[in-house]
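Structure in structure tokens, see below.
All protein chains but one are shown in place.
The chains carry the letters A, B and C, assigned in the order they are written, with residues numbered from 1 in each.
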Amino acid sequence: MTAQPFRYPVRVYYEDTDAAGVVYYANYLKFMERARTEWLDARGLPLAELERVHGVVFVVTRAEIDFRGAARLGERLEATVAFERAGRAQMMARQSVRRGDEVLVEGHIRLACLARDGWRPARIPPELDRLLEAVR
Amino acid sequence: MTAQPFRYPVRVYYEDTDAAGVVYYANYLKFMERARTEWLDARGLPLAELERVHGVVFVVTRAEIDFRGAARLGERLEATVAFERAGRAQMMARQSVRRGDEVLVEGHIRLACLARDGWRPARIPPELDRLLEAVR
Amino acid sequence: MTAQPFRYPVRVYYEDTDAAGVVYYANYLKFMERARTEWLDARGLPLAELERVHGVVFVVTRAEIDFRGAARLGERLEATVAFERAGRAQMMARQSVRRGDEVLVEGHIRLACLARDGWRPARIPPELDRLLEAVR
Partner (left out) sequence: MTAQPFRYPVRVYYEDTDAAGVVYYANYLKFMERARTEWLDARGLPLAELERVHGVVFVVTRAEIDFRGAARLGERLEATVAFERAGRAQMMARQSVRRGDEVLVEGHIRLACLARDGWRPARIPPELDRLLEAVR
């Protein structure tokens, strides 16, 4: 049984596009991060709190992105995310950017949990850990 | 007698353009900031040193920008800057983005000098003050 | 009697911030453009239709921006816009970026209406003209 991924709406503005008339390739990574951020927020664990209360930050250590289709100015898209634990100090995010049912971009993003001070690997806080278990 | 403005080369990449086929309007402000940063560097007062040694940062408090022409993908431009003091805790930057002799964008940018800790107005460091006098 | 400005929500993500810990100054211009775009959309005149049906595009010809306060990661802001006609081929947008009641950034943006083909000044389409009258 697979949980439904979290979905977050994205509108394409001029700022997102390039002279080829489509969304600039690096900007899909912004859309994906918005979905990751909103997933945490929607679960009551905003990034700011993870940093302040738990003393951790998350950094992307690897991204695999497949670009299959192009989004254009004015379109309404969705960025999706489903998280998985990957050991004690890492998690994986399976992500997509979609236009309706069409998957335009697919991403596998690895995030490391780091201590805010010193940026050394840190254990994922138990509150977040429980959420990651729950989505399985 | 007016000093020649400082000039810094800018190349237009896809990242800078939008679906209208030209440089996205907000991105000219990036080009202008590159010129301001490089001016300080070229005079031996990099931003990092101003912050570390003198405990100050600079923030833009007002920008007046006239957009007269459009730059396109692949073009080689120049961002220019000429600074002026504006009291003890502010300076003005007269800036442009040019393609050859043509002024595409013109900007008047006001910067406030702030104490790094607390972000309250701070006197412009004397080393920088002397540079601003010198360019008159 | 002054009409209420149109308000559009903006969330601050990492993509919007810089190493000073606040929203990068040029990015407020992105937020302002989102509000302009959504205003047109909400009134049934999306940019894409203005271009396709009426053959016109809008370009920013002047921006005056006052930066009064700084927004930070994770904050929820609003970008506002109120439009005014400025002759047959131009309009003005009075804009702000707010955090609750606090105005962080204020902008006066002049937009020129141009023919899509050739980018020469063009009359504002009557459908849009009527909307601009209505907001007075």
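List of remarks:
One rule holds in what follows: contacts are C-beta pairs under 8 Å (C-beta built on N, C-alpha and C of every residue); 3 or more make two chains touch, one makes a residue touch a chain.
All values reported here derive from a predicted model rather than from experimental measurement.
One of B:73, B:92, B:115 or B:132 touches the chain omitted from the figure, and that residue is B:73. For chain B, the residues touching the chain absent from view are 11, 13-15, 30, 33-34, 37-38, 46-48, 73-74. Summarising the interface, chain A meets the missing chain with residues 20, 25-27, 29-30, 33, 57, 59-68, 70, 119.
In the full complex, chain C makes contact with the omitted chain through residues 14-15, 17-22, 24, 26, 72-73.
Just so it is clear, only the chains that are shown with their structure count from here on.
Two copies of one sequence, chain A and chain B, touch each other mainly through matching residues, since over half of the numbers at the interface are common to both.
Compare each chain's C-alpha centroid with the centroid of every protein C-alpha atom shown, and the nearest one belongs to C.
The chain with its Cα centre farthest from the Cα centre of chain A is B. Between the two copies, chain A and chain C, the Cα superposition rotates by 180°, quoted to the nearest 5. For the pair chain B and chain C, the distance between mean C-alpha positions equals 24 Å.
Centroid to centroid, with C-alpha atoms defining each point, chain A and chain C lie 28 Å apart.
Contacts with at least two other chains are made by residues 30, 33 of chain C.
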